[in-house]
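Every protein chain but one is kept in place in this view of the complex.
Chain lettering (A and B) follows the sequence in which the chains are written, and residue indices restart at 1 in each chain.
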Amino acid sequence: MTNTLVTKDGAPRQTSQEVERLRRRYAIRHVLARCGVYGAAVLASLVCALPFLWSAVSAFKQNRDLYNPESSPFLFNEPATPDHVRFLFSDTPFLTFVVNTLLVGALVVVLTLALALPAAYSLARLNRPWGTPMGIAIFLVYLVPPSLLFLSLTRVVVALGLEDTIWSMVVVYPTITVPVSVWLLIGFLKAVPKDVEEQAMVDGYSRLGAFGRAVLPLVFPGIVAVVVFSFTLTASEFVYALAFVSASPEMVVSTGVPTQLIRGDVFFWQSLQAATVTMAVPIAFLFNLFLDRFVTGFTMGAVKT
Amino acid sequence: MTHARMRRGGPPAGPPDGRFRPARRSKPGLADREGFLAWAMLLPSVVYIIALVGVPFLLAIAFAFSDVTTGDPSYDFVGFRNFEAIFDDRVFWRSLVNTVVFTVITMIFIVLLGKILANILVADFRGKWFVRFLVLLPWTTPVALSTISWLWFLDSIYSPVDWVLRQLGVIDTNVVWLGRPSAAMVSVIAVQVWRLTPLAAVIVMAGLVAIPRDIDEAARIDGAGFWRRMFEVTIPLTLPVIAVAGLFGAIMTFTDMTVSYVLTRGGPTHSTDVLASWAYFRGIEGGDVGQGAAIALFLFPILLAGAIAILRAVRRLESQ
């Protein structure tokens, strides 16, 4: 390699001008690399988020502006109007859908934690020989898709008398959230040093007490990550919601908007776009808050199972 | 643990007259027995999953061999009649092929773009938080909503996508994305890739941040440049995670019906029908539960293969 500075015995191999030239080259390279990173970041943001910009702009467009093939989707070519957004909130059941989504999400999260936390603790800590295979089996349940089960689950829901109510979703959605949550929580639980609960047991707590008093507070970040992740999954679910509920007042956003805001061939485009942005931004914001925890949890579960 | 074992093995060594007694807690209850606890804590989840995944799964198999319809819910065993019916149906074969094409192409793009996106997201730059937020949007938005938005972006007359392409001079007249079979398939794949790439990126990110910093630095000291580090160190080390991301994407795509249901309703003329959406049309909208179940059942063997592949990948991940 000709770029090296010195020979083996330490004598300079290059003149100082050459070193200076090298330094300039790497300074330029460094600048280029930084530009590359920023360029890539901007490009990625555009590809992912440009549609949402379009959505946000078109939500406030007048019909004359929106239904003109020549007008720019990025700009207001006619004055902006809040009419369609107002229409979404006051003249459609959108707010009911939002409330239902939040309600279903909250109840599913509670159910998920109630089921997944003890299960994850059992698999992560109680050292049964069947721990690992069972953990993997539960994870695999996540791969059984709604599209395979919705026909028979519709029957189950009818048999339980839950059709056309939000309760059908509350009961069924944990089948999607529990497996992933167990998987994530195992990772977080394994990251808690064993000493902590052993200390609690020495201090006079039962095994269960040690879990509740010493371990749970330490995995709180993991629990938050699981809550956010479960809520995201629940809010996105479509197939079950579509199959179980056909009465508008009981619908969630993900099915209510496509079925109720489209009347035959009549699309309330501006209101639909407003609905998308209204749902997208808060969920992405929440998820981003806990992204790092989610990321670490994912590998902890995988590596240490 | 030793505590429980000692008790199970009878009284510990000591004078038999009971002068020596091990200190005992007032309530040596079930809350201390690990074997019991392990089961008790796991049981609710297992029961729940068996009841709402296991049973419906068996029920789905049973339906596939029955003549149950929405109008006539009484169960009669009809053998393989449903399967014969769907095998004779050209739409079934079409949707099977579509599903495979849809899945394979989507998976390839998800892995490639997800890997690139993950590398961007772990890089150090100002405003990273905001970029992450923007990048997460496609995945965290309820898929039905984002797909409806895409319905507008791909509109035959007013499509913003076409507007941009027209301004750039790439096209003269609108593409009519959803009205032509091949363009419709491209659209469905593109929307699916767009919405799942952030998930793949997050999973790959998990792999990237798990690489010890020392290893990357050792490669720097050893004189490896960016590309050599990427291909000889980073990618081999994250391969299992990349595989997991790819399989996640594949399985989610394989079983997904939302994008094609909302975007094209399977059209034009079944050119974007996939197994899941066809099962839905048949089983719920057509009311023929038996045939719908039989179609959906075809998802299973391929899913199983995917699951085994994931298991393998996970095991390799562990061994490192």
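In the analysis below, a contact is a pair of C-beta atoms (placed from the backbone, for glycine too) under 8 Å apart; a residue touches a chain by one contact, two chains touch by 3 or more.
Methods note: contacts and distances are computed from a predicted model.
Leaving aside the chains on screen, match the unshown one to its UniProt name from "Phenol 2-monooxygenase", "cytochrome-c oxidase", "Stage V sporulation protein AC" or "ABC transporter ATP-binding protein".
"ABC transporter ATP-binding protein"
Of the residues B:157, B:218 or B:304, I need the one that contacts the missing chain.
Answering carefully, the residue with contact to the hidden chain is B:218.
Touching residues of chain A against the unshown chain: what are they?
1, 3-6, 8-14, 16, 19, 22-23, 26-27, 30
Since one chain has been left out of the picture, which residues of chain B touch it in the full complex?
126, 128-129, 212, 214-215, 217-225, 228, 232-233, 236-237, 320
Just so we're on the same page, only the chains that are shown with their structure count from here on.
With chain centres taken as the means of their Cα atoms, state the distance from chain A to chain B in Å.
One centre to the other, that is 13 Å.
Report the residues of chain A in contact with chain B in the complex, numbered from low to high.
1, 33-34, 37-38, 40-41, 44-45, 47-49, 51-52, 54-55, 58, 66-69, 72-73, 114-116, 118-119, 121-123, 126-128, 131, 134, 136, 138, 140-141, 143-156, 171-172, 174-175, 178-179, 182, 204, 206-209, 232, 235-236, 238-239, 242-243, 253-255, 257-258, 262, 267, 269, 272-273, 275-276, 279-281, 283-285, 287-288, 291, 294-296, 298-299, 302-303, 305
Which residues, counting only chain B, touch chain A once they are in their complex?
Chain B residues touching chain A: 1, 25, 27, 29, 31-35, 37-42, 44-46, 48-49, 52-53, 55-57, 59-60, 62-63, 73, 116-117, 120, 123, 125, 127-138, 140-146, 148-153, 157-158, 160, 163-164, 174, 194, 197-198, 202-203, 205-207, 209-210, 223, 226, 241, 244, 251, 254-258, 262, 275-276, 279-280, 283-284, 289, 292-293, 296-297, 299-300, 303, 306-307, 310-311, 314, 317-318, 320.
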